[in-house]
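Partial complex: the chains shown occupy the same locations as in the complete assembly.
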Amino acid sequence: MDFSIIINEYPFYLSGLWTTTWLVATSLLIGLLIAIPAGLLQDHSWWIIKWPIRAYMYFFRGSPLLVQLFLIYYGAAQFESLRETWAWEFLQEAWFCALLAFTLNTGAYTAEIVRGVVATVPEGEVEAAKAYGMNRWKTLKRIILPNALRRALPAYSNEIIFMIHGSAVAGIVTIVDITGAARVVNARYYAPFEAYLAAALLYMCLTFTVIYLFKLWEKSYQH
Amino acid sequence: MKAPTLSIKNLHKSFADNHVLKGIDLEAHKGDVISILGSSGSGKSTLLRCVNLLDIPSSGEILVNGELIQMRKDKKHGIVPASIQQVERIRSRLAMVFQSFNLWSHLSVIENVIEAPVHVLGVPKKEAIVKAEALLQRVGLYERKDYYPGQLSGGQQQRVAIARALAVEPEVMLFDEPTSALDPELVGEVLNVMRDLAEEGRTMLVVTHEMAFARDVSNKVLFLHEGLVEEEGKPEIIFENPSSERFKQFISTVY
Amino acid sequence: MFDLYGYQEIFLEGAWLTLQVALLSLLLAIFLGLIAALAKISHSTILKSLATLYTTIIRGIPDLILMLLIFFGGQMLINNLSYNLNEWINETMTQYYPSHEWTSYLPDYIDISPYFAGIVTIGFIFGAYMAETFRGAIQSVDKGQLEAATAYGMNKYKRFTRVMFPQMMRHALPGLGNNWLVLLKTTALVSVIGLQDMVKIAGDASGSTQKPFTFYLVVALVFLFYTAISSVVLNWAERRYSIQTR
Amino acid sequence: KEWKDIRIGVEGAYPPFSKTEEDGSVTGFDIDIANALCAELEAKCTLVKQDWDGIIPALKARKFDAIIATMDITEERKKQVAFTNKYQHIPARFVAKKGTAYEGTEEFMKGKKVGVQRATTMDLYISDNFPSAEIKRYGSADEAYLDLIAGRVDYVMADSAAITDGLLSKKDGDKFEFVGPKLNDPKWFGEGAGIAVRKENKDLQEQLNKAIAAIRADGTYKTIQDKYFTFDVYGQE
């Protein structure tokens, strides 16, 4: 095994690391903004609100991220009429397609987490809030969300990790993220083991940082 | 005469085809302490829960301070509150101690106690804390004020729940077996607290199995049986001279 | 329906292959997961740290990278090993019998088919996630429930089969179901290691027909169909294991 | 050692050299050559499909014994594997939308989007000559064509014959054309495409060399060539 390759090509990996990080971070952030209302409203009594949200969550949780990305990236280009519109300005960029796919994907998964933890807030605690005259918004803000947040942390840290892992498919649509860098290095040196091992190490750094930060956060709730 | 603090008229409640309450009437004036007795499953908790609309009555009227809680027909649920704002306003004037405490598990003891005063009634936080600490002193839990509910024994949780209810200075207090998890000594202490409240002129509805409390502290006793008020009256009268066979039997078994 | 430009037949084969890979890896994952979970809660430090190492490393590396690593690296390792062993035997033989001719005693190559590699890789990856699910489920069974079993004289085995397992399933099912759905979708990546699953076929087909949207949409729909069926089964199972409350 | 059982790695996404049919089988020039060589060697051949990216590592990992996939013989690759003599030689070219200007200078290509298949000689050529261009690397040439049609890249570089078959002869092919000269600088493109084998398999390399010579001599090569091309794909002897 020859790791001098990796040392030679390290700037390449570093820029890949940066691409992965900002892609994942941005999509997580926007995804969360989608997820909280989606998770809370997917059980709304109006079908006009409920069903589109459920369809969205169903589609993005039900099919592979890789396929979603292909569908957005190569699929969108199949329609010539679309290419004439302003949307093409964005869709023609690989990074935008990846960001879009990732955001919608994590949004759907996180919405499911929100739904799950909110549903398991002990009924009695919600009743107590009602009994003390809190309105729906206040109950949500003061009791349900803080109570749920603590229990959502493990699931959400998993979601972040899944997202970091999932982002590896970005390398398939010409984006030079960590995996993309490894692919290029492999292509040049025909050393898959070294190239991908280096990528694996970088991903590990990312995930363990996330795990560590969440452990700290969870600890602050222990009582 | 002033309107009664709480007035319940012909209250019915069914769960599916289980008809639990079959027409309850009740009137509580300022300073009344009403004990609700009844065997297990007779609907005592359900009655309390209907008062602040945690369970929605199937029919009947509830008035707080003469204000009728407006209901409207609903296809799915029979009737539902017409104005959720009204319900919330009224709830903020009632306080409930749940049979299973239902403390907020993500808040510490003191936070549990100040939560409603600060975030529902808008009491300044500092002020609320001062009062909460006094209340915790009163129920003997001042040292545990930074514990979380999960770290307390059953009896301790129950006392926190009582402090939480007292903190909102409610017009009506609803107690659902407030001493069930306590040892006799603590029972005595908690009942003393409730006696004080009674003397302060607070209106209370107390579901209890403590006959002594029913007899000595309350000024009215209600005995529920099969969804109806089977016996009702001043304790000194009905304990001496029960008119209902069932109630006679009920109190005769008490040790 | 969609016009698949003559690709429908092979596409169906790909869809079937996807399902096979998913189900077989699920079996492997559950098996590995239970073992690792038991290892994690055992009192043996060695077992514990082995299981922890396994789950931590898997959690740290993306499936895609792991697949590439195991597929290329694993293959290279096995085959070089077998090759070098042959060389060594032959050389030793030649020393004693100079007339000896080179033969391959062990197969010159051991062909890890992408099918097998895919199943092993995915099973191995998800075994780690299953381990966490099972461990969590075991630990979330109310302690009082087990104490009652203990107090009534049940032994370890009875406690597990009569109380722990039925109650654990309730806690494990949501996680198990989730893992299955994620696993199912992860099979999309096996195309990368050369398995002719439906994603790979869609890729080839959209290249030669230049209709990527059509093909990838069909892939997505097939996956949605699979997940829909899974959800029905999972819901049934969850109801079966759920406790009745008032 | 006699090779009677040979597994051959092919790609399957590089028409007309190799392409995947609707029923999943692989066909094409490379495939026909492979079969002809095996017939010549009287060996049993198994074709193994493998993505281009991983084709050399897979050879080294013994997934197969030889690669017949229009692989140019370059110095870089020779460090990894051994090559037979060439069995074809086709120049690489740029393709772009009709009317697109092209100059083969670094300055001109600056910032232009160029699509290329990852790990090919074309990839190296562009990386070395036009480092300031925006290079987009794809897993297969087909994907690069898709993005050229979609307008995500300005140029695609590939083997000229592959471009003709994979893009220009397709439905919207008439909107595109070759730009710039044929490129076959041996520094990047080597001396043509050969069959790659593991370095230790000298015997196989020799046998294949003989077989190549044989099929060229007996006319089999010409028959196959005419099936796919109207020009000579072998180049100079």
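Letters are used for the chains, namely A, B, C and D, taken in the order the chains are written, and counting of residues starts over at 1 for each.
Here is the rule we use: contacts are C-beta pairs under 8 Å (C-beta built on N, C-alpha and C of every residue); 3 or more make two chains touch, one makes a residue touch a chain.
Quick caveat: nothing in here was measured; it's all calculated off a predicted structure.
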| item | value |
| --- | --- |
| Copy-number formula (whole complex, one representative of each chain type shown) | A x1, B x2, C x1, D x1 |
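In this text, only the chains that are shown with their structure count from here on.
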| item | value |
| --- | --- |
| Shortest chain-hopping distance from chain B out to chain D | 2 |
| Far-end chain from chain B, centres as C-alpha averages | D |
| Chain pair, most C-beta pairs within the contact cut-off | A-C |
| Centre-most chain [mean C-alpha coordinates] | A |
| Distance from chain C to chain B - Cα centre to Cα centre, in angstrom | 55 |
| Distance between the centres, which are taken as Cα means, of chain D and chain C, whole angstrom | 35 |
| Rounded Å distance, chain A centre to chain C centre (Cα mean) | 22 |
| Sequence positions of chain D contacting 2 or more other chains | 54, 57, 60, 143, 146, 149 |
| Junction residues of chain A - those touching two or more other chains | 74, 77, 172, 192-193 |
| Interchain contacts (touch definition) - all pairs | A-B, A-C, A-D, C-D |
| Sites on chain C touched by chain A in the complex | 57, 59-66, 68-69, 72-73, 76, 174, 181-182, 185-189, 192, 199, 202-203, 206, 210-214, 216-217, 219-220, 223-224, 227-228 |
| Of chain A, residues touching chain C in the complex | 58-59, 61-68, 70-71, 74-79, 116, 161-162, 164-169, 171-172, 179, 182, 192-193, 196-197, 199-200, 203-204, 207-208, 211 |
| Interfacial residue positions of chain B with respect to chain A in the complex | 52, 54, 84-85, 88-96, 98, 100-106, 108, 115-116, 119-120, 147-148, 150-151, 168, 174 |
